[in-house]
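Below are the structure tokens for one structure; questions will follow.
Only a portion of the chains appears, each positioned as in the full assembly.
Chain IDs A and B follow the sequence of writing; residue 1 opens each chain.
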Amino acid sequence: MQIAIIGASGYTGVELIRLLYTHPKVTIHTLAAHSSAGQPISAIYPHLAHYKLPAMLSIEDMQWDGIELAFCCLPHATSHEVISKIPNHIKVIDLSADFRFSDIALYEQWYGTHTAKELQKEAVYGLPELYADAVKKARLIACPGCYPTSAILPLFPLLKNTLIHSENIIIDSKSGVSGAGRSAKQAMLFAEIDGGFKAYGIASHRHLPEIAFQLSKSGTKPAIEFTPHLVPMNRGILSTIYVKCAPGKTVNDLRAALEAAYKHAPFVHIVPDGHTPSTREVYGTNHCHIGIAASYNAGGAILTSVIDNLTKGSSGQAVQNMNLMYGWEETLGLEGVAVYP
Amino acid sequence: MQIAIIGASGYTGVELIRLLYTHPKVTIHTLAAHSSAGQPISAIYPHLAHYKLPAMLSIEDMQWDGIELAFCCLPHATSHEVISKIPNHIKVIDLSADFRFSDIALYEQWYGTHTAKELQKEAVYGLPELYADAVKKARLIACPGCYPTSAILPLFPLLKNTLIHSENIIIDSKSGVSGAGRSAKQAMLFAEIDGGFKAYGIASHRHLPEIAFQLSKSGTKPAIEFTPHLVPMNRGILSTIYVKCAPGKTVNDLRAALEAAYKHAPFVHIVPDGHTPSTREVYGTNHCHIGIAASYNAGGAILTSVIDNLTKGSSGQAVQNMNLMYGWEETLGLEGVAVYP
């Protein structure tokens, strides 16, 4: 099956190339990247020099013949325009935020005008652990954000089963810097990042409404705080989540509910009691490891979840969605073991 | 004035050497380090080769003549025994946890038997921003822990002035690895730490009772959660703290209270609204920068405080205490600007 990657020059693009190049069912037919059009991919990613990959095209020059599926790795708020012009018979997996909000007003409040409102109606939020059935039938998938993936996976089953209070959920997240993308920014220079740690976007990051909106689908109205931080490393997100158990419920109930929810999920693992997961455990993989511990004060729990922001947090999840859409084994092309150390 | 450093071979020891070597009022007379006795300090810290420093002694071989003050950098639970044998006319600044708890039962619950209970009675908790008067008159100072320093400075004035609820205070802290010390541990190898992030000691770290106990001196009974994390960097702590404003109080009230509390504190700075402090800002310095922002949901606030764990978090604070004890300018020897980048 031939696929296209639109916006191949960024980090989610090159991660897709990594995962799809060895995927047994697909061939990378087209790479589109606006500013690098006409160049081989090795001009911007020298490690790809000896792989057989097409030269990059501008989006305008793309030919759709023979392509069945397009991955779209464009920036938020530009993706919806491009996708609205893709021929209807082609399936699309979008890695931007543009189709994550079935509540268009909410999207527009945080991201600006949406020009493909009709298309939004058919979009499926591509978190396979929650929405596998819809994913299988979708034409357009909106891949979840990286932070949201790390927060929704541990929280959704607990809210859904009313095992925790929906108010005062604290999500304190920490991410490697690849999430900031590849464009040249002073604040992202090695010399600025290395050896330091900071929070950013306190109470104002655009993943906050995404998390809250998605969690509300559990049938509750969660009130969340979300604080992202920047870790001097390349890949990985760890979210530390503080919750209160519902009356009569304990950490053991929460653990049991998570284990039940993800019993058959090939990529979500509840780690044993006493172990605290590190982002290193999921480096370069599509896995999410979730730890749970009792809080110091009675009645609370502290969850820690780790993912690789570029794999389960974006491109790997995109491949997982593709596998489901085409009826393939969910883990196809995603079996690689974490590079360690 | 001649001083001694006991336990000079660890990271708090070498940080004291850095700060005291250029301090205009003191001379390093004695370096004691059990396992390195007989060697020059350059044998374990080559960067000190061309400084005039005494060879290391065993504690047993120390001569107290001429020494006025001893800094004790020994591990928790061994420090109290050594200090109990120091001649009475010598002042002591202890960097361990051994004299931080006026509630001995609480100490013993977390650290084991305390063999110098009488001495505990005269110990002063060396957080100068709160206890400068007692520090000035003390013979024995218990320097605060690194995490506690980062948490108490922003929280104490808010609790004292009942501007925040005392329940459900979440302290999510992140530290560089130098806090783990210099002894060889597999988990602290570069190959294990670099490129990864994790929590540890959830709900069970020994700084939790220290923070809670010290905050209780505000006249409240705070219920805190405390989760430390390990950042792949050498120095720095950032604590992200989630609080609820007391009825009728706002983030502006909290900010005003913090600014008032530290108006004359040379090392504590409330950063401007909209700025989020990075640990890089205080690297190698004795400063604490505190940011404050409104939470997303009404009625809450999110504090971020940064210190250098080895400076304000231990050895620098020790020097600050010394300055006060001897009536010198509080900032003496601590004026250095952060190395950046």
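By definition in this document, a contact is a pair of C-beta atoms (placed from the backbone, for glycine too) under 8 Å apart; a residue touches a chain by one contact, two chains touch by 3 or more.
Being a predicted model, the structure only gives us computed values, none of them experimental.
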item	value
Total identical subunits in the assembly as filed, 2 in place	4
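One rule holds in what follows: only the chains that are shown with their structure count from here on.
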item	value
CA centroid of chain A to CA centroid of chain B, Å	39
Complex interface listing, chain A residues touching chain B	168, 170, 172, 174, 176, 191-192, 194-200, 202-204, 208, 223-227, 229, 231-236, 238, 240, 242, 276-280, 283, 291, 293-297, 300, 302, 304, 306, 341
